[in-house]
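A protein chain is absent from this complex, but the other protein chains hold their places.
Entry: chain A
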Amino acid sequence: MSDATYLTLEKLTLAYGKTAAVENLDLSIHRGELLALLGPSGCGKTTTMRSIAGLMPVRSGKIVLDGRDITRVSANKREIGLVFQSYALFPHLTVFENVAFGLRLQGMSGAALTEKVEAGLKTVGLSDFAARKTPDLSGGQQQRVALARSLVMQPKVLMLDEPLSNLDARLRLEMRTELQRVQKESGVTMIFVTHDQVEALALADRIVVMRNGAIEQIGTPEEIYNQPASSFVADFVGFENITAVKDGMLVGPAGEVKASGPLPQAAGLAWRPRSIPLGSGPYKGTVRGVSYAGSSREYVLETPLGPVKAEVDAALPAYALGTELAFDLPPEAAAPLQKMD
């Protein structure tokens, strides 16, 4: 991966009618990078992707690819690949013809075409399916065809919309490995859109967390997972206990308590359930829920702050529902948040 910026979005604003879907978005993507756009539905991630592909008009701002301003270039001249969530295969064509579609438009034919298409099908492991009609294929196979169809075009950037969401759990893992392998082998710059943090963490070199049409945080999977910048990101990556910090007080959704010790400089603090020790500590709560998860037990405590979720080793003695319990919110185990909602 080189550090040179390959694809740049500058002050990008996209809108459906009067409602802005994305506002003033700035983003730089490196050559050969595998980037995830992560966020809940309606956050503008798919809209951003479609605008990069030229399928969504840009209200204002710029898209620059490989040194060329492509903001007003039409979709068929951008050299960008897009694998749609619905795969969008052409049902009237065979697998071979689907993959050949773009190449034929470039005027390729005969042996050169056959060679390229067959190589593309081999990459995704569908060499034996060339003559099939696409509606006869399974979801996973359809996605591979869609992937091959984009890959044979050797796009400058390959984008995938929710590439794993329509697959069952087993296929999902297989496809994840497959995507990583394809990306490594072809070296193509890849952007994929997902609402699933697990997918983003597992696949991406870098994650862009989006919310309400703006970027909430950009970072490596480790950074996003361990150092969320805001309460929104923290909540998204599984910090289930989030409090604001104000004048030495911890402020939860239900109320506030005085912190037992000095707090770090931050707008808020976030703990994963695993970081909350039970049985000792300066705070008090009542057990309102407990569930056994094999290696651990998950508790929900009712506290003056609001509900607190804790996960402790199942080997430790269990607390019954209704037990009054001491617990701790250790500042050193918390992720400091710069931004609270």
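The rule we apply is simple: a residue touches a chain if its C-beta (ideal position, glycine included) is under 8 Å from a C-beta of that chain, and two chains touch if they have at least 3 such contacts; residues count from 1.
The rule we apply is simple: contacts and distances are computed from a predicted model.
J.: Given that one chain of this complex has been left out, which of "Polysulfide reductase NrfD", "Carbon-monoxide dehydrogenase medium subunit", "Putative spermidine/putrescine transport system permease protein" or "4Fe-4S ferredoxin" is its protein name according to UniProt?
T.: From the listed options "Polysulfide reductase NrfD", "Carbon-monoxide dehydrogenase medium subunit", "Putative spermidine/putrescine transport system permease protein" or "4Fe-4S ferredoxin", the omitted chain resolves to "Putative spermidine/putrescine transport system permease protein".
J.: Which listed residue (A:Arg68, A:His92 or A:Arg181) would be found touching the missing chain in the intact complex?
T.: In the complete complex, the chain left out is touched by residue A:His92.
J.: Of A:Tyr6, A:Phe84, A:Phe192 or A:Tyr299, which sits in contact with the chain we cannot see?
T.: In the full complex, the listed residue that touches the missing chain is A:Phe84.
J.: For a quick check of understanding: of A:Arg72, A:Arg104, A:Lys122 or A:Lys284, which residue touches the chain that isn't displayed?
T.: A:Arg104
J.: Touching the absent chain: which residues on chain A qualify?
T.: Chain A touches the missing chain through residues 50, 53-55, 74-78, 80-82, 84-86, 88-92, 101-102, 104-106, 149-150, 153.
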